[in-house]
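First comes the structure, then the notes that go with it.
Only one protein chain is missing; all other protein chains are in place.
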Amino acid sequence: MSQSVTPVSAAPGVTIPVAADSPARQFMRRFSRQKLGVAAFVVLVGLFLLTFIGPVISPYDPIKPDYNTLLQPPSAGHWLGTDEFGRDILSRVIYGTRISIAVSLSSVVIGSVIGTFVGLTAGYYGGNYDSLVMRTCDVMFAFPGILQAIAIIAILGPGLHNVVVAVAIYTVPQFIRIIRGSTLALKNMMYIEAARSVGIPDRLIIWKHIFPGTFSIALVYFTMRIGTAILIAASLSFLGLGAQPPLAEWGAMLSSGREYLMSAPHVALFPGLAILITCLAFNLFGDGLRDALDRKIVD
Amino acid sequence: MEQATLLEVKNLKKYFEIRGGLLQRVTGYVKAVDDVSFAVQRGETLGIVGESGCGKSTTGRTILRLLEPTAGQVMFDKIDLAKLSREEMRRKRKDIQMVFQDPYASLNPRMAVADIIGEALPAHGVTDGAEIRRRVNETLELCGLTAEQGQRYPHEFSGGQRQRVGIARALILRPKLIIADEPVSALDVSIQAQIINLLQDLQVQFGLTYVFISHDLSVVRHISNRVGVMYLGRLVEIGFAEELYENPRHPYTQALLSSIPRTDPLAKRERVILQGDVPSPANPPPGCAFAPRCPKAMEVCKTVRPEMTELSKSYQVACHLFRTE
Amino acid sequence: AGDKKPSELVIAQDANPTTMDPHDTQDTLAYGIQKTMYEGLLGFDKDMKVIPVLAEAMPELAKDAKSITFKLKKGVKFQDGTDFNAEAVKANIDRLKDPANKLKRASLYTAIDHVEIIDPYTVKIVLNKPFAPILQAFAHPAGLMISPKAIKEYGKDLNRHPVGTGPFQFVEWKDGQYVIVKKFDAYWDKANAAKVDKITFKPVTESASRVAMLKTGEAQFIYPLPSEQVEAIKGDSNIVVDQAQSIIERYVVFNVTKKPFDDKRIRQALNYAVDKDALAKVVYKGFASAPESAFAPKVWGFQKQQMYAYDVEKAKKLLAEAGVPNGFEVTLWTPNDTVRAKLAEFVQQQWQAIGVKATIQQMDFVTLTNQLSVKPEESKLQVAISGWSPSTGEADWGIRPLLTKNMFPTAGFNVGFYANDQLEKFVTTGLESGDEKERLNAYGEAQKTIVEDAPWVFLTVQDNLAGKRKNLSGVYVLPDAALDVRGAAFQ
Amino acid sequence: MTTQKKLLEVNDLCIAFRSQDSVVTAVTGVSFSLHEGETLGIVGESGCGKSVTSLSIMRLLPLETSHIDGRIQFDGQDLLKLPIDEMQDIRGNRISMVFQEPMTSLNPVYTIGKQIDEAILLHRKMSAKEARALTLEVLKQVGIPRSEAIAKEYPHQLSGGMRQRVMIAMALACRPKLMIADEPTTALDVTIQAQILDLMRQLRQETGASIMLITHDLGVVAEMCERVLVMYAGQIVEEADVVSLFQEPKHPYTVGLMQSIPQLTKKVSRLVPIPGQVPPLTKMPPGCRFAPRCQHVMDVCMTENPQLQKVADGHSCRCWLYGKGGGLDGASDITRG
């Protein structure tokens, strides 16, 4: 956005020179033009900062109850009001950032790393291995995500660690599909064949040529999946399968808040908004990334 | 003469499976290369021409085992490449290199040019960073690029420059044989000439042997010592360029040559305009593949596939018109 | 806006019934529906007092508590036209007793040996051992009388074809959607005949949705009404909240075989550490009361005990005496429904003050039950949120299954493996004596022992809350949380 | 055959594209005219502005990012000033276009027949049935056998050559006065190219339409066109009738172009390439755009861009060698011998 645009009537052929650029620099330039994406990025940076400085800036202890201030609506003392144990909702929402982001991030990281690895190898080597992987994915796709997660938690028991595992397992086949798809496309690119023709070994081809090619899609998908992971984790907490009290996790807060939806709507509203905003920020950031990386990558 | 043969392709076949139906069963084959034999002498350039889809690229890629041959032998320096293990073949690629048609698609857009060129060295045992850098720069200069340009990315180059990068990549291992698959087709005419000259210069300097694939008959004629004409997966005519262009024997070659627009607005000439399209290689005609379009087709052409016939020691044609009985 | 006087009642509850066969029912919700269609020999009134229903009067329990004789009402007919008489009673009890039927409520009647028909309207029930709570067993909805013809006709399918003597008769049951009953015109008790034509029971799991239905008038009665929702309907003049103390007591159970809970002082300390009044206020919005004994006041045999008042200092002192002045860490199990999870969270907060760090672990109900129903040596339990509602409404069922040796899992629910010889003695006396005074005495001692020994942290006795439209009357929740809707009427 | 009436007159056409970073001017000061019944060839290297010029006549350049200056007179109307719906009435009706990629230029989800029907129905008031009859007729005209069957097929069922015939049929369906063919044979094999060129020659005779033929193949120009424009870097550098262009090319670029093509008929040991490369649109030299690559470059070339000027009858050229008093003698140096 820092580049000024010459009026159309400028002398023929006169243009603003553009610095000779690497793909990374090009990307930065294009991304900086995505207004929504940049805004989302700023929000995300803010959220990440919150996870570190949250304990410093949050006005109250997030788990210490105060039975004299139950379910108070937002006020000067408690900007977002208090919950059913008289705890400050603002402080809990701030602490919740750390948990929600840690859970969603780690589950998607695990899921995407495994999924990317399997997707790359399945797509590149093909054959029976590929068929096996794809059939397995098909079976996993046949069950709706939340059911999968519930089932996995049912086996492993509730708790945040297991939410991470459940969401990671749910994420894996999605990544396998995406990465395998783009691996198949890249595999047929001339430059892959060119690399093979000069004798580059397969594993290096996968690592140095195909993986970077899938990386942008993986990254975009990664950011969007984080949003989904937050929602799934929230649903699990909503069903009592996620974070254990008194942990300030947004889904759990929302879940306990739903009982007061009519009498004290702020209890559910703010964690709900926190989920919405975070999820929105990740998705919009992903959109921005996608547009900046390549217009051809579709949702 | 024996001594001079670098590459000998014998009865090479490459069939692609057509899979269909539910269980992805093989329902047919695309006979992309069907029983092709030829030899290339050290230091010469063999041109291969033919229309789109006739199997030129597949021939080239199968020789390098970028595609696994369905049948046949590829004798390179007396070794049958088709019999090597994957890893042996990978190491052998040091000696045979390829230049690709599309200078845009054949360079990884995410790598700096020097990395693209130098990448092959570690794969063949050169791991010293300084040595790699030295050789990359040397090769860049050989191909008319500067060392500074090596730090740039492919999208910052024009088509011609990219093709130079592609040539540099092939050259850095100092191969004996380069298979050039339409190296100039994607380039503008004014740039084409630069690349052709570069290839010729390099050939002289390093004693390279070329298999030069193109659909442009004029370019092939210019660069090649000998020329082979392919039609629908088969070689139909092969011989010294001079002879083949002055006196084409196969009706297909004749038609091909007469179809080329001449840059002389006043020239009046007799044209053979072929009827119909090239048949699908998945379902080629039973006899001579060219018979359905051939103005000189005979009854026998429809049923019997003509074999390669030697008209002279260096000239062969596969056509019933030239059967020696 | 005032409602028009309707003739059809819609009731929204939190779950689906599982069956319409009273002998095979284990959920109170199903009983609430069944009781519109069925009647038993005896029954409970609003305060869990046993009253005669199909019996002419209260029966006579033999002095040795080994038999009981019922005189039956005459002129009663089942909804399929069959007469209600001694034969019918025998058919029902035989059905319950037949092991081949594998009925879930058979265990309630294991004390019965056989049934003797004295005359068409008199039956004598002979027991195989002294069993004083037999009265309550007959008042329990498991003793609802099914038409003998239907028993023969439907066999296993009885659960879908209820036929009783009640004021309503069955129309349709669509699982997950509704159970519909309609007025039974030939009901024997004209004075108490149905005042509405039709009742629809709907399962609505989400409590906010239930409240919404009540507000919009889509339902005239909802149960349960979570205490959190009371606030939400306060302003609505068409709605009233029904509040009554239940017989459900909530507590934290200790695994007394595990350290440090084998030490009574620790258990007492943890009792002192919990502020029960605050609990009622915070967790139940005030719709609960501090417990006054090991079971709720409305249970037969209840005697008020000296409980553990909220006293942090005392708790700390006891901990110090027990050698853990700085507290310890403990895992607190709880089912994953909102109320019990909140209860757990509250307990956790309270214990924090004396240095006891509880980690809450929520489990779905099935998993929890499974984790609890194991032999002592296999049990991983430390402490768990639990609760009990003695469905027979009397003291024996409020103590025996929970705190006696014979009731270690998997035989019963003594999941904390509590054993106390003295208590065993009191319980046996209460069970086997035919003398009411002696029994009451024994149960009084038993309660005292339990409270003193503190196998639990006694948390609360909650209220049953239901919401209803103002113009509806005659519908109420029994202390055992079963609905009684037979008298439903609109003004 | 060529009448003197001007069908199309393009004056000082400038086309610029706006991107996020900058504005590039793809075509600068292009002026030419096309007579009725004439075939005009436009040659030049990739990116020199051939397609953009033709698309601007159809006003098919993207509205948001392009800016067109100048005047395009067609049959007495200024196309650039026409309201969009009037322009839409002209498209496909009085001016039609054939594109380079026969593989992708047909809509894959509609049958051939439907797509040609549409072209007709958009401009002619007739029933669907009549339109189909007309469709079959034009299909026959472009030499498609079994036209009824083909009309019911989808594009992917046809070969490239057939598809290009379909494109031509679609372009001719409304009997346009002008047909713009943008590299109609580049994607095709030589034997198929020969078929298509033959067809176009034949149709030109039958319909009398003017043709604007864009190509980078000098051979095609030589065989098809009457007059030729040579473009370089967004400008016309030479304009001549076909015979004089090939026999006496004036501009060093044209000459270089001809020398760098290997000849089929005679073998040279070495080609003479034009050194360097076409400057990118963003880095146009200030003087003559060809100067950096020109063997005859003079000082003036580096600073001042020459005008297109007449160097012989019907032959103009944009080069300082002929500048200031028409130095025709300089030309003999560079005309190939």
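Things worth noting here:
Order of writing sets the chain letters: A, B, C and D. Residues in each chain are counted from 1.
Throughout what follows, a contact is a pair of C-beta atoms (placed from the backbone, for glycine too) under 8 Å apart; a residue touches a chain by one contact, two chains touch by 3 or more.
Basically, contacts and distances are computed from a predicted model.
The UniProt record for the undisplayed chain lists the protein name "Glutathione transport system permease protein GsiC", from the options "Hydrogenase expression/formation protein HypC", "Dihydroorotate dehydrogenase", "Glutathione transport system permease protein GsiC" or "Na+/H+ antiporter subunit C". Checked against the full complex, the candidates D:S19, D:N107, D:Q202 or D:T265 give a single residue touching the omitted chain, namely D:N107.
The chain that is not drawn here is touched, among residues A:V118, A:C137 or A:I275, by A:I275. In the complete complex, the hidden chain is touched by one of D:L7, D:V23 or D:M58, namely D:M58.
Contact with the omitted chain, checked across C:A132, C:A212, C:V347 or C:A384, is made by C:A212.
Residue-level contact of chain D with the missing chain is found at 58, 60, 64, 85, 88-93, 96-97, 99, 101, 104-111, 118-119, 122-123, 154, 156, 167, 170. Although one chain is hidden here, its contacts on chain C can still be listed: residues 15-16, 18-19, 26-27, 99, 102, 104, 106-107, 156, 159-160, 174-177, 202-206, 208-209, 212-213, 215-216, 218, 364-367, 369-371, 373, 391, 401, 410-413. One chain is missing from the display, and on chain A it is touched by residues 35-36, 135, 138-139, 141-147, 150-151, 154-155, 227, 231, 234-235, 238, 254, 258, 261-262, 265, 268, 272, 275-276, 279-280, 283-284, 287, 295-296, 298-299.
In the analysis below, only the chains that are shown with their structure count from here on.
Of all the chains shown, the one with its CA centroid nearest the global CA centroid is A.
Centre-to-centre spacing of chain B and chain C amounts to 88 Å, using the average Cα coordinate of each chain. For the pair chain A and chain B, the distance between mean C-alpha positions equals 48 Å. Along chain A, no residue makes contact with two or more other chains.
Remark: chain A residues 20-23, 189-191, 193-201, 204, 208-209, 212-213 touch chain B in the complex.
Here chain D touches chain B in the complex through residues 45-46, 159, 161-162, 189-195, 197-198, 216-220, 222-223, 242-243, 246, 256-265, 267-268, 270-275, 277-278, 280, going by the rule given at the top. Residues of chain A touching chain C in their complex: 65, 67, 70, 84-86, 154, 157-159, 239-241, 244-246, 255-256, 258-264.
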